[in-house]
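Just below is one structure, and these are the notes that go with it.
Only a part of the assembly is drawn; its chains keep their places, and the rest are absent.
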Amino acid sequence: MATIRSTGTVVIDVDACKGCDLCVAACPVDVLVMTTDEVNVRGYPYPQLLPGCVGCKACSQICPDFVFQVYRFETPVEHEVSDPPPESSLESSEGVQ
Amino acid sequence: MRREVVLTGIGGQGIQLSAQLMARSALASGLFVQVFGSYGGMMRGGNTEATVVVSDEPVVAPPTVERAWSGIVMHHDYSEATLARLRPDSFVVVDSTVFEGELPQDLRRVSRVPATALAIEVGRKQVACTVLLGAFAAITELVPLESLVGALPAALPAYRGKLTELNREALEVGFRAGSDIARRDAVDGASRVAVP
Amino acid sequence: MTTRSLPIIESTSAPTQAAKLVDDFTPGLINQGAHHLCPGCGEPIAMRLIMEAVEELELAQKTIAIFGIGCYTAYSNNLDVEVLQALHGRAPSLATGVKRSLPDSLVLTVQGDGDMVNEGLQEVLHTMARGESVTCFLLNNGVFGETGGHMTAATVLGQRTKNSLEGRTAQEHGYPIVISDLIARLDGAAYVARGAVNTHTNVARTKKMVKEALAVQTAGLGGSFVEILTMCPTGWFVDTLDAPDYLNDNIEPIHRFGVVLDRSDDSRHHGAGR
Amino acid sequence: MSVAQVASSGSSASESAAEPEFLEGSEAIARAMISAGCRFFAGYPMTPFTEVLEAMAKHLPAQGGSCVNAESELEAVGMAWGAAATGTPAATGSTGQGLSLMQESLAEITYARLPLVVLNMARAQGDYFQATRGGGHGDYRHIVLAPKDVTEAVYLVQEAFHLAAIWRNPVLVMGDYYIAHTWQSVSTARIDFGPEPDRSWALDGATGGTGKAKLISPIADTKRGDDVGYDLAEFYGRRGAELDVMGREVQPRAETGFLEGADLVVVAYGTVAQYVREAVANLRADGAKVGYIRPITLYPFPTEVLRNAASSAKAFAVYENNRGQMIEDVMLSVMERADVRFIGGLSVDSSGFGIAPDLDVTSVRARIQTTLEEIS
């Protein structure tokens, strides 16, 4: 068990997504993952949010389909998780492919 | 014997490829075929539609038909005009993963196959229509599976060679799903729609 | 595939905790985000950043955007600025007519490499040479996306396209035009820069260029021009996720990022027109 | 001789207070455009359009307008398009090749429903089909006006701006080398054609950010604000219907002379018609039963005027300085109610413009005379 702190969060407009993965690659803290077993109304996998978002707007700025709304919390939010977060966001971000 | 099949979907689902496979497979059986494909409007992801006419005598028909014997329906977007071309007693196979539209009331039979889901299992969403074609073949027996697979090399552009394998799998997966449906239908006593 | 088993955060609606909205689905000047461009296409990203720049500079009510013809044309329907639709290649001339008639307006064009470097090469060069106070944006993806991914006059050597399946060669298909560098040679141009939308840092950098270009127009210093390299996974025969790297590795070495020309400090330089 | 159908240029000149000045046709046309409110002009030199361009460059800036020496005709028409979209009364034009280059844009400007005045300072009369049927792609029409001389050009050019504004459609004015190079004493003062229609459709940037920002496009006129995109069928249908209305409601006009009792009616337009009129007048003076009709609007074509004349005439002779184009409109009007013959033919000097060697009263008269003999 560990605690992950999110200083921001996103709203994901799932049905707008075209599954291109660009957001996942862009997220500097690697908190976006694509669905593997579910597709949206257009038949695309789409991203889901894990704890740890920093509200950096990387995803929203790179997303070609305007799927994200980004918020920054006034006070950070803590999430209890079973595993520790990955060491390097960059490596793990690549690992998502 | 003359069979008209209309296919409808959105760009990137493989509609045109499926029409080609069906056509070449029918040609291989010594039938006459005409295909008309419409796709790519102002942008990607737009409507795509195909009309396949298979006949045992040379086809002299306008490129589009308005009384089709059956349909392959991949998506609700833009499907309206195509669905309107179906004869009252026709039947359709539908990609149940994504299709959310209305179908005409008077169809003889509707077969729902989760083609996109199966395609993703196969490894590429883009082969969804090939899955549905496989199912269609199983249900209608219009063309045999082997000749669909045999048509793949000719129908795929040379530079897309690596897709042959994926599509072969998709056809097989779809064919299996279609066979299940056909079997179930037979049990249910639904009327057969295969080529007489 | 990730092996982690972190909890998925619910993200279908705004957070219940106190939070500030820092980026909306679409910028205020895009009425409608949804579009039919391909997955992973760079053009909507470019459109977003241009519209954000216009909004941030508070120029929306002065803006007339003139569109060329390519995949991006679909966007003419979605923007909340006034739009004038041009024919393929002709946007800079329409821009000239608009600007001369409304000298206080902000006039910008949106063209692709096919539109600008092929069909309309002459128009953009003459407009920039003249020093017309308009801003031309080039969404350069190295292909005619709209017609199915054919080679353009800007396609780099070696690139595979629908009509250079084995990769563009000089002998068969001729050499590409490095358009921003060419435009920077024109005395009427006051600001020329090249950015990209393949990473979010490039998006941010490019937005600065866009703002600078618009400021040059507002100051009447002459022609301003920003080339934005965009991904076209469909035309490039690459997966959407590989496209950003493809751009870095294959296109950027020829069409280099950066400010190519900046005369914004030269107050003696001025645009044409009245 | 009676000048029929419409207020001809004579009356217009008198309407204006300003004194006539001795002006070259090209200059007179330019001044008339400015009087009509033209505030944007773009063009590329080509004789005899060059002369108009020069005059516009000389006079327009002083009136707060812009005259751009465009780098080519393609660019000129593009600039005019842009200006027209802002609601600025705008014009462009060219000659021969230059007009051909503009066809793509002229077609689309029509679909985009923009008012624009286009001068075809033609060499000979080979562009009749292009002008009246549209040389570009698709299905569109321009109103086409064909003055016979400088005085009438000054009138029609002003009216062209009015018609363009009313119909939100390009209006083509057919000039030629003769008109461009003839000096006459004319008044170019503003002629009042009644109230101007509103231009609230025009772009000025102001609707940006309101959620209803304007659009001017050849394939749509409002943004749909959905993800489906434009409905071309709907737009083209509507635009086509507007064009139909324009074709029906614009008043066709012609000048007629000596029609009473005429066995033969000669049809000609533009400068050429001046020679025809003189030849016909000569022949009438000698007792020949011949009259003439000069279409002033080439589109819509004055079909009724010809049809009426066909009820009494035996034959029509068409004189055009080309291989025969307007003759189709004459035949479509007259049908088989009278014989239709072509008595024109292309006549050019060594420069391809300038003086048409065949065009003098004697030889025109001779051709008419021959036709008279043939039909009697």
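Note that the chains are named A, B, C and D in the order they appear, and that numbering of residues resets to 1 at the start of each chain.
Everything that follows uses one rule, which is that a residue touches a chain if its C-beta (ideal position, glycine included) is under 8 Å from a C-beta of that chain, and two chains touch if they have at least 3 such contacts.
Quick caveat: nothing in here was measured; it's all calculated off a predicted structure.
J.: Would you give the formula describing how many of each protein chain the whole complex in this file includes?
T.: Listing the labels with their copy numbers over the full complex gives A x2, B x2, C x2, D x2.
Just so we're on the same page, only the chains that are shown with their structure count from here on.
J.: Suppose each chain is reduced to the average of its Cα coordinates; what separation in Å results between chain A and chain D?
T.: Whole-Å distance between the two chain centres: 64.
J.: Taking each chain's centre as the mean of its CA atoms, how far is chain C from chain D in angstrom?
T.: 41
J.: Could you say which residues in chain A touch two or more other chains, in rising order?
T.: 19, 44
J.: Residues of chain D touching 2+ other chains?
T.: Answer for chain D, listing residues that touch two or more other chains: 229-230.
J.: In the complex of these two chains, what residues of chain A are touching chain C?
T.: 4, 6, 8-14, 16, 18-22, 25-26, 33, 36, 44, 48-51, 53, 55, 57-75, 77, 79, 81-83, 85-86, 92, 95-97
J.: Residue numbers of chain D touching chain C in their complex, please.
T.: Residues in contact with chain C: 39-40, 42, 61, 66, 68, 70-72, 74-86, 88, 90, 104-105, 108, 112, 203-211, 213-220, 223-227, 229-230.
J.: For chain B, which residues count as touching chain A in their complex?
T.: Within the complex, chain B contacts chain A at residues 10, 13, 95, 97-98, 100, 116-117, 120, 125, 128.
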